[in-house]
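Excluded from the complex is one protein chain; the other protein chains are retained at their positions.
== chain A ==
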Amino acid sequence: MAITRRRMLVSGSATLLALGFPGHLWADDITAAQAIAAFANGAEITPGGVILTMEPVAEDGFRVPIRVAAEGAEALLIVAPENPVKPIALARFGPRAVEQQLATRIRLARTQEVLALARMPDGTVRQVAQAVDVVVGGCGA
């Protein structure tokens, strides 16, 4: 098989993928729906069963405290659908975690409903939403 320029390019990209070239470099422009679908992995999403703790009003959109908890979850996902980059953080828990939860501080570009999802070990996925009024947007979030 002759090594053409096209074939070289194709195999080069395939090699990068095979090497596990970090997906995050491309992930910044995915939609909220795509981020959620990738997380849910085909499972139906049921409402409730995740504790999402946030103040309803965020004075400073650059630093908004958030806590997400779902005991027994294998992974948690935070999504801000009105931010330029929709997924915020995806936490995967290992055998040493308990009371599976994550607290952090996030940027919110504008007033929106923040989503928190939990994937359980049986593959089921839960989701809750909370509206947050953002006074000063963490623009460019």
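Quick notes on this structure:
The rule we apply is simple: contacts are C-beta pairs under 8 Å (C-beta built on N, C-alpha and C of every residue); 3 or more make two chains touch, one makes a residue touch a chain; residues count from 1.
The working rule: contacts and distances are computed from a predicted model.
Not every chain of the complex appears here, and the one that does not is recorded in UniProt as "Thiosulfate oxidation carrier complex protein SoxZ", selected from "Thiosulfate oxidation carrier complex protein SoxZ", "3-isopropylmalate dehydratase small subunit", "Putative cobalt transporter CbtA" or "Fe-S cluster assembly protein SufD".
Although one chain is not drawn, its touching partners on chain A can still be listed: residues 22, 24, 27-28, 62-64, 67, 78, 80, 83-85, 87-108, 138-141.
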